[in-house]
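All protein chains but one are shown in place.
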Amino acid sequence: MAKPICELNWEAYQTLSFQEKMVYLMQSGGTPYHTLFAQQFNRDLLGQLATLANEIRFIAKSRKGTEFLKTVVSHKRAMLYFSQPSSRTFLSFLSACQILGLQTGEVRDTATSSEFKGESREDAVRTFSSYFDLIIMRTPEKGLAERMAWLLSNSERPIPIINAGSGQDQHPTQALLDIYTLLRSFEKTGGLQEKTVLFCGDLLRGRTVRSLSQLLVNYPKIRQVFVAPPQLQVGEDVQNFLTDRQANFELTDDFQSAIPEADAVYMTRIQDEWDQSKGESAKIDTSRFRFGKTELDLLKSTAIVMHPLPRREEISTEVDGDPRAMYWRQMRNGMWIRAALIAMTFGCEQTIHAYFKASGTEIV
Amino acid sequence: MAKPICELNWEAYQTLSFQEKMVYLMQSGGTPYHTLFAQQFNRDLLGQLATLANEIRFIAKSRKGTEFLKTVVSHKRAMLYFSQPSSRTFLSFLSACQILGLQTGEVRDTATSSEFKGESREDAVRTFSSYFDLIIMRTPEKGLAERMAWLLSNSERPIPIINAGSGQDQHPTQALLDIYTLLRSFEKTGGLQEKTVLFCGDLLRGRTVRSLSQLLVNYPKIRQVFVAPPQLQVGEDVQNFLTDRQANFELTDDFQSAIPEADAVYMTRIQDEWDQSKGESAKIDTSRFRFGKTELDLLKSTAIVMHPLPRREEISTEVDGDPRAMYWRQMRNGMWIRAALIAMTFGCEQTIHAYFKASGTEIV
Partner (left out) sequence: MAKPICELNWEAYQTLSFQEKMVYLMQSGGTPYHTLFAQQFNRDLLGQLATLANEIRFIAKSRKGTEFLKTVVSHKRAMLYFSQPSSRTFLSFLSACQILGLQTGEVRDTATSSEFKGESREDAVRTFSSYFDLIIMRTPEKGLAERMAWLLSNSERPIPIINAGSGQDQHPTQALLDIYTLLRSFEKTGGLQEKTVLFCGDLLRGRTVRSLSQLLVNYPKIRQVFVAPPQLQVGEDVQNFLTDRQANFELTDDFQSAIPEADAVYMTRIQDEWDQSKGESAKIDTSRFRFGKTELDLLKSTAIVMHPLPRREEISTEVDGDPRAMYWRQMRNGMWIRAALIAMTFGCEQTIHAYFKASGTEIV
């Protein structure tokens, strides 16, 4: 692993363009060192990650395979620093670490981390970097992961940071697992191209939609359909981005008419935790933006239903048993793609490729 | 491990008798898949578990043995889902997992699991089942473990559930460790038959007493003596059960007269957390239902004193040093029997038997 060192001070670093920052975020071979933004991943890199995740998933099917996987990154230890509670993402990353043999430490609630209140977050993160080899970090604060990545790359003991969600801002590994799920699901139906992806729900405030939508432009001839009540329709920033990239997209509030053409329906929940005046979401009629038996009947037999979870009432539990309901597998995909990302961060791809090749006959 | 699949819906499942449910709880070889109820364990199965626990305990005495044990279930990972705090049971299960090489994740307080509030417990448990291979679950809610076991057996990714305490309802592994302690303690005095087991304390509200009492009818000619103040005497459900099984039992409030005949004295604490009108327990005179120096003098030299812990003043610390005080060893037995149960759940008994046999000469 070639560590990118950053000798710029913070003020100078901030003036860089995204492309200029990439020098400090990526390893020399083009793989990520710090994972901060979904945009760090182009189509080629997404493909590499998906291949690696597939291999890990297949290898893990045999007992011998699980034992092998536990040696892949067993010389490293990871810090899970979750200043914002999120059991799902936490357990997914924890599992990814355990699969690859990384030992972990954690600070995940305010009670146990109270001691850090007296000190700056910079010092807390340098503390973690003294004891661990990787920091997986979730925070409600926009931009904090990036600042900490700069801090470490600028220190005498640089270690990588993986952003596990930074406020409304970025949640890059969620975008990775979404893309991985689409790639897996369309493996036998022509791959992730010329597909219609329908987003439905609170498209204004969900960072998930924003990130995935931006990554989809990497794939040819994708059509994106945004279905939401007008007050929650996808933001102008996303629309402008898609227009700039000459992406094919449209906005509507007619869910049922849009479903039959969809290859993937990506449902999201109302993000009422971001309400500005408490309760404004409750006033919006969202009843027409739910997925139940009726919607299932409208859906193509080859299409899939996704959801980043947790869900509330936007997907009926009646849908759970249908083979097109992909959200549980999507969640499990998160574990595999995160394992792939961690292995790649430590430059351990080749070890996995080699084992996969050698054991190729017993797999499939 | 042959996973029992349940294709019944929840309403249909609930109408089953206990015997009919057993099909969905046990593996084809007669060992437990889901461990929900103490009654799943008959005398033969209890014997098998005790043997396995003995072997694990002996193997763990040597360094080489501990290294072996850590490979037995090292291809699996367990989720400790403790929505009700219980450090003792938690640490016992954690230790059992560590002894066998299972890696673990945990959700064990409300702060870190707050994210799950927005979603149903069903979805939370399916999340855990996406990442882990076993769920060890403690909850204040009666019947929840059973519902979750059904849910998973009814899903496309069934994994076993071990009930680590579900309200006042069931705490099957506590009953297992109690039986194991009795079996170990009477190994050299004729085994667990023709013995007098005395229960003392709050017999009305302790699930421990209920479960153990029910399991004891599996053993020949056991006499059960229930010693309690009238307000806390053992419930009619237990009495009816014992009468139905033609078990030998009696009720009394004269502790000192009963002690000399006891082979085991099982002390329990006043469960005032279940008081209906706050403080009713405090009004009951429990001073005659404590075990101290005086009671120790009345006790047979071959008898034992048990307690599920934590204790308050019902056993004097003066008793701790006496060789008949079995409660610390009883607690440690919990770790061994839980390790045995987990190994059995994953069908790893034979690996342990084989190692034990092979290393037989160096043991004892």
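The first chain written gets the first letter, and so on, giving A and B; residue counts start at 1 in each chain.
FYI, contacts are C-beta pairs under 8 Å (C-beta built on N, C-alpha and C of every residue); 3 or more make two chains touch, one makes a residue touch a chain.
Please read all numbers here as calculations on a predicted model, not as lab measurements.
*Asks:* Thinking of the whole complex, not just what is shown, which of A:Gln103, A:Gln168 or A:Ser281 touches the missing chain?
*Replies:* In the complete complex, the chain left out is touched by residue A:Gln103.
*Asks:* Among B:Leu16, B:Leu45 or B:Leu91, which residue is in contact with the omitted chain in the full complex?
*Replies:* With B:Leu16, B:Leu45 or B:Leu91 as choices, the missing chain is touched by B:Leu91.
*Asks:* Any idea which of A:Arg43, A:Arg126 or A:Arg329 touches the chain not displayed?
*Replies:* Selected residue, touching the omitted chain: A:Arg126.
*Asks:* Which chain B residues touch the hidden chain?
*Replies:* Contact residues on chain B toward the absent chain are 63, 66-67, 70, 85-88, 90-92, 94-95, 98, 108-111, 269, 309-312, 317, 328, 331-332, 335.
*Asks:* Can you name the residues of chain A that touch the chain not displayed here?
*Replies:* Interface with the chain not displayed, on the chain A side: 74-75, 77, 79, 103, 105, 107, 109, 111-116, 118-119, 122-124, 126-128, 130-132, 155-157.
Here is the rule we go by: only the chains that are shown with their structure count from here on.
*Asks:* Using mean C-alpha positions as chain centres, tell me how far chain A is from chain B in Å, no decimals.
*Replies:* That pair's centroid distance is 41 Å.
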